[in-house]
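Remarks on the structure that follows.
In this view, the complex is presented without one of its protein chains, the others remaining in place.
For subunit A:
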Amino acid sequence: MNDFKIIDDVMPDVPPPAAGTVAGARARAFRPHRSGRRFPAWAGVLVAATATVAVIGTAVAVPLLGDGADGRAGDGVTATATALSADPSAEEVLDAVADRLARRQEPERAHWRVEMDRFVRLSFDGGKFLVEERGREVRWAGPDGPTVIVVSSVGAEPLTAADRAAWEKAGSPRICGADSDCDNDQIPYGRTRYIPHLPQDYGLSSVQLTPQELRELPQDPAELKEEILERWAAALKDIENSDTPAGGNTPSDDEKVWWVGTGLLIETPATPQTRAAALRMLSALPDVRITDGSRDVEGRAGLALTRETGGPYAERIVIDRATGDPLALEEVLTAPVPNLKGLPAGSVAFSRLVRRIGWTDEAPVLPEGCTPRAKKECLR
């Protein structure tokens, strides 16, 4: 609204933040927390998928051991494996995938991008039916760090035929996902919000990494784990030394390693050698199990690392067996919960499906007038 625009026009503006202050503020905001459930009550509306999401226990396709020494990702496009081997265990498959990834040559180009589709399952109208919201998220980075996030809102629909019938019975109310009045949307359906950054570090949970630090992360799983925990401890110390109020519990070491490790795989251009180390590091966590042939929410088979959280949701990352790149990061329902009525254990509640990941010569394109300070021009 243009009310009181004169005040916005005339009153002095604020200079952009000095280098480093945003990262400092971010570190403070990311005060470590821990809860038994990964989601508070309202997020129980994140709901499981249909039967297409069942875990498939049989190994169907694995990369050939020892091949592809100079393997490259094809312009960041993920693909599923086709090569076959004789009934290896999931652990053997993981070894092969990590070996292959560690040998990959991956020169930096002008830009790095990960393009993802997001699926969120929600309970609607007091639990009368379930809806699925779909969106798209593209993260861009460059040699100097993250640059732009582009988030699009595709739409929401009743999840199953039964949900559609219940929706129609309820008078076909407008479905606004988590936003009850459809008016306060940051990203209304059909629109895209561009979020350009001023130069900044990579933020993975509480760990901040400069682009150079990201490049220099260890290539050995034990060393990588040690460095992640050291960086977490340092971030925690900074927070405790600040004048912010105390509170919150510290996550377990396993949680820290999982959050940062999956972040490295899905949100950063860490080197293939570091990513291979991250895969091994994650697979060695005590609450993580490895399954081959697991399918993501879209039915793409891959190697899944699934972490039990102690709550009704497990977290998992599904890896492309051909490339070692991530296919999906998902939250899977491990037990029925009251506010997800009718949804079976084993279903996906939330998913980010990776469509493309890697260095590219393509560049992000911002709408005219969209800058880190111009919010309105950044919604298209």
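Assume contacts are C-beta pairs under 8 Å (C-beta built on N, C-alpha and C of every residue); 3 or more make two chains touch, one makes a residue touch a chain; residues count from 1.
Keep this in mind: contacts and distances are computed from a predicted model.
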One chain of this complex is missing from the view, so tell me which of "DNA-directed RNA polymerase sigma-70 factor", "Membrane protein", "cytochrome-c oxidase" or "Monosaccharide ABC transporter ATP-binding protein, CUT2 family" is its UniProt name.
"DNA-directed RNA polymerase sigma-70 factor"
Could you tell me which of A:197, A:300 or A:355 touches the chain that is not displayed?
A:197
Touch with the omitted chain, as defined above, among A:99, A:133 or A:163
A:133
Of the residues A:205, A:268 or A:323, I need the one that contacts the missing chain.
A:205
Any idea which of A:151, A:270, A:319 or A:343 touches the chain not displayed?
A:151
Subunit A positions in touch with the non-displayed chain are 1, 3-17, 21-22, 24-26, 28-33, 35, 38-43, 46, 118, 120, 122, 133-135, 137, 149, 151-154, 156, 176-189, 193, 195, 197-198, 203, 205, 244-245, 247-248, 251, 259, 262-263, 350, 372-373, 375-376
